[in-house]
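One structure is given below, encoded as structure tokens.
A protein chain is absent from this complex, but the other protein chains hold their places.
Chain nomenclature is as follows: A and B, assigned in order of appearance, with residue numbering initiated at 1 for each chain independently.
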Amino acid sequence: MDFSAINPILLLASLMVAATPILLAAVGELVVERAGVLNLGVEGMMITGAVCGFIVAVGTNSPWLGFIGAAVGGALLSLLFGFLTQFLLSNQVATGLALTLFGLGLSALMGQGYIGIKAPSFPDWNIPLLGDIPVIGPIVFQHDPMVYVGLLIVAGTWAFLKYARAGLILRAVGENHEAAHALGYHVVRVRMLAIMFGGACAGLGGAYLSLVRVPQWTEGMTAGAGWIALAIVVFASWRPWRLLLGAYLFGGVTVLQLNLQAAGFAIPVEYLSMSPYLATIAVLVIMRTGRAPGSLGQSFHASR
Amino acid sequence: MMTMNRILAGAAVALGLATGAFADGHEKTKVGFVYVGPVGDGGWTYEHDQGRLAVEEHFGDAVETVYVESVPEGPDAERVMTQMALGGADLIFTTSFGYMDQTINVAGKFPDVKFEHATGFKQADNVSVYSARFYEGRAVQGHIAGQMTESNIIGYIASFPIPEVIRGINSAYLHAKEVNPDVEFKIVWAYTWFDPAKEAEAATVLIEQGADVILQHTDSTAPQAAAQAAGNVVTFGQASDMAEFAPFPRVSSIIDNWAPYYIARTQAVIDGTWESTSTWDGIAPGMVGIGEITDAVPAEVKASAEAMVESMRSGEYHPFTGPINKQDGSVWLSDGEVADDGTLAGMNFYVEGLTGDIPQ
Partner (left out) sequence: MIMLEKRPQPSRFWVLATPALAVVLTMFFGGLLFLALGKNPFETIRTIFLDPLFSEFAWYYRPQLLIKGAPLVLIAIGLSFGFRAGIWNIGAEGQYIVGAICGAAVGLAFYPLESFIIFPLMILAGALGGMLWAMIPGILRVKFGTNEILVSLMLVYVAEQLLASMALGALRNPDGMGFPGSRNLAQYPSAANLELISGSGMHWGVVTALIVVIFAYVTLSRHIFGFHVRLSGQSPRAARFAGVNPGRLILICMGLSGALAGLAGLFEVAGPAGQVSIDFNVGYGFTAIIVAFLGRLHPVGILLAGALMALTYIGGEIAQSNLGLPLAAIQLMQGMLLFFLLAVDVLTNYRVRFATGAAA
């Protein structure tokens, strides 16, 4: 074994990239759940975003347009979930799971002609000056733009929930929809917007895989990332900054265990492979879960 | 159980599914394929489906092919095979190791339907087994990789610790070592055949730890992308050509080419000459394809690699030719001795020079 082979600077830099798709999907789901809606269809929206983003990016030769296409695709699919759960009051857990199944099928059909094609390249930003700072520069300032977009969305979500009036309304709707309704807020409208935001973010997360990480379209390429995103939201106790912690913890342990393996560290591989999941559980036990939004998962019907 | 067998066998006969039914030329030969992944996986299943399409193209209207994708190993596979047999298939290819016992079970119930099981070892009167000697391709990779590396560190993304994968590691290592005695292998076990995110992370980690050549035994192109991002890292295509990453980082590839075999076996069924066989083909019959070696590889390395391919094609050279020691230093093959297929098929040890343990 050879610890000197593990470069902590590069490790931290790569965990930022590794965490990005989960972070993007998770921040969307966080907003959805803060509005009181539990959408278990993140995986389905991610994979749909991945294929939509890929199709648009290949068609226009622009990764940026691809990401927009992915966000639109994810949001459109989430509308289906929103319509069923908000207007037809269907059970959210089951509808979310059905959405995942639907999304997997839809994406596979849409992507049929796109196998074996490479996405247009999406170069890293080496931010001048900041990128040259020793240690910090390579860790923080030499990534592709979507890493920063992800961080901006997290920061924006935090500010929105904490300071914006609309954010307050959203939280009120999530905490107690009867009371929010009594105060004259449009519960269903707020939730629909939140659901679409969640779909768009999941779409971006999926497209990060198909346009940056892999970058190619293959069926089922999200390989369960949506489920991890769901878990990270719970881990974060529905708070944006803890979301960052959760995604980096999960991504970090994943990268670290691969590093230990490559360095020949004598821990059986299967235990190393389990470590990201076990670490997430262990940290959550120590930090305790915060309280879930009061109306999470419940259907709302204005009975007057 | 016996009653079931008789009913099924009876049904097969009654419905005229026996081989004789199409000997008169009035019926199409029906060939079934059971896939473990989606046809759009761009790797293992994708290449098998390319083989199926080649069969369709080759025989035209004389043959009808059917397939079911993403069939889990276990009772689902057994049902799909039974259903294909009931539906009149004359020949069924089951394309995953995990279908082994199910293939044998179903074959027992349909003695007149021919089965071909990929990468397994259980044969029956109507069950053939076939596999590819991918380690021949790995030898070529090792040969090129050993000369391309400047850091002398080669990263290897392995999937599961099974003989197929271990054989590949050993073959690549032996031939890298041959041309570069200082070479070192860093192996990461991903415990997955296909998970782009994890593969990308594994590749990044290996690159960060100094590897400037990445070999992969997983199916996605994520490691290629990671290598491209790093800039000066060499990769090889796996399962499919991955030519979209040529000429660099992808400098060559191992391609699963099942088409010649599938066409030959279908022809045998049509001719009525099909027999239960055990096939383990390599470069020579074209089951293992070596993708174009790009100009990113120095001309003399390319030439020697191509010479190596030729010597394996002609049968002159076997990648596991002694002297080879096992990892613990004990002698495996003495000078000039060639590995027997039995040992290769069940290979569960590293050769001398590799570090670390095989996960158990």
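Keep this in mind: contacts are C-beta pairs under 8 Å (C-beta built on N, C-alpha and C of every residue); 3 or more make two chains touch, one makes a residue touch a chain.
Worth saying up front: this structure is predicted, and the values here are computed from it rather than measured.
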- Query: For the full complex, which residue in B:76, B:112, B:244 or B:292 touches the chain that was left out?
  - Reply: B:76
- Note on the structure: Checked against the full complex, the residue among A:5, A:19, A:71 or A:99 that touches the missing chain is A:99
- Residue of B:51, B:142 or B:161 touching the missing chain in the full complex: B:161
- Task: List the residues of subunit B that touch the chain left out of this view.
- Result: 1-4, 7-8, 11, 32, 38-39, 66-76, 78-80, 82-84, 86-87, 97-98, 101, 121, 160-163, 191, 345-348, 359-360
- Pick out the residues on subunit A that sit against the missing chain. 40, 80, 84, 88-91, 93-95, 97-99, 101-109, 112, 219, 224, 227, 230-231, 234-235, 268, 270, 273-274, 277-278, 280-281, 284-285, 288-289, 292, 301-303
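Note that in this section only the chains that are shown with their structure count from here on.
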- Item | Where subunit A and subunit B are represented by their mean Cα positions, the distance between them in whole Å | 35
- Query: In the complex formed with subunit A, which residues of subunit B make contact?
  - Reply: 37-38, 40-43, 46, 155, 186-189, 191-192, 194-198, 200-202, 204-206, 208-210, 220-222, 225, 229, 240, 244-245, 355-357, 359
- Note on the structure: Interface with subunit B, subunit A side, in the complex: residues 5-7, 10-11, 14, 17-18, 21, 108, 111-112, 115-118, 124, 209, 212-221, 223-225, 254-255, 258-259, 261-264, 266, 268-270, 273
